[in-house]
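Have a look at the structure below before the remarks.
A single protein chain has been removed from this complex, and every other one stays in its place.
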Amino acid sequence: MPHDHPHDNGVSASGHPYRTDNDGALSYWQCMEIAVRELLVEKGVTTSSEIARQIEAMDARSPSDGAKVVARAWTDPDFRRDLLADASEATRKMGFDIGPMKLIAVENTPQLHNIIVCTLCSCYPRNLLGLPPDWYKTRAYRSRTVREPRSVLAEFGVLLPPDVEVRVHDSTADMRYIVIPARPEGTEHMDADALAALVTRDSMIGTGLPLDAAAF
Amino acid sequence: MIYVRVKTWAPPGHVRTPAYLRGKTGVIERSLGPFGNPEELAYGHDGTPTLLRRVRFTMSEVWGPDCEAASDTIEAEIYEHWLEPAPTPRTRHHAT
Partner (left out) sequence: MKRWHDMGGDEAGTIDIAQHDFALWEKRVDALMVLCSSKGLFTVDGLRRVLEDMGPDAFETMSYYERWIASVNQNLLEAGSYSVAELAAKMEQVARRGADYATAAAPERTS
């Protein structure tokens, strides 16, 4: 409950400004997070610096990492073959720290469009792409994608002709998935760095397509 | 092509086999694992190493004739103990 809120001119006891997202009334669950974290540190299970490093490691992961993987698959046939055979191994060899994640790459073609969902929770290739977008975790996305993927795709602005097969991958167990979207037309002159800029997060989930090269 | 049917079990505990696929027949896309059985891991026990299959289903098999597009497909990972052998489509009475 919000009672008198000590603002102290907007700075904490350490003299730093409060983050706005830390400045609301303390919730029960925030209180629990602080308590659990401090108990684990006091018990020697973890340390404050280990927690900070883990947050930094997660923050450092982003869709741009996946975009580099996709762009390389578009430009390096040997890498593409390795990626489709064992995406965990191929991304690790490329230098990405994906931890213990087991990754499968699925490739879009002129005849096939892949889309990823987790109907049971919200499994996502977080160790490559970072934390999932909020919509990926919604009841609507989780419920509808396996039943009416074309309708879901249309909501995201992706309209596919009837002769393109839509393949939904439900991440029900130990594997995580990344879509290798089809390389856009008119990009033959572009190198991997330039191509990576075309690869959006949603195109690697399957709810989007790469950006149009003509826009660059 | 190896056809398998997902069992129709519906236990109250933690499982990773979605209800919408139970009783449905698909083909094994690839085999993976073994992985610790999540139905044991979830309760703090050692997970028995269990094979995992990626199974491909057609939309018409899963959702019936009123589905969005009959030949679109769904793939999911199903642990071995949830799968049973299924006849190939030509001997299944609802085959097309």
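When the chains are written out, they are named A and B in that same order, and each has its own residue count from 1.
Rule of thumb we're sticking to: a residue touches a chain if its C-beta (ideal position, glycine included) is under 8 Å from a C-beta of that chain, and two chains touch if they have at least 3 such contacts.
Note that the coordinates shown come from a computational prediction; the quantities given were computed from them, not determined experimentally.
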- Of A:A67, A:I116 or A:V152, the residue in touch with the unshown chain: A:V152
- Message: What does the interface between chain A and the hidden chain look like in terms of residue numbers?
- Response: 2-6, 12-14, 18-19, 21-27, 29-40, 43, 45-46, 50-51, 54-55, 58-59, 117, 119-121, 131, 133-135, 137-147, 152, 155-156, 170
- Message: What does the interface between chain B and the hidden chain look like in terms of residue numbers?
- Response: 10, 12-14, 18-21, 38, 41-44, 47, 62-63
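Convention: only the chains that are shown with their structure count from here on.
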- What is the distance, in whole Å, between the centres of chain A and chain B, each centre taken as the mean of its C-alpha atoms? 26
- Query: In the complex formed with chain A, which residues of chain B make contact?
  - Reply: 16-18, 20, 32-33, 35, 38, 52, 54, 62-63, 67-69, 71-79
- Interface with chain B, chain A side, in the complex: residues 102, 119-120, 146-151, 162, 165-175
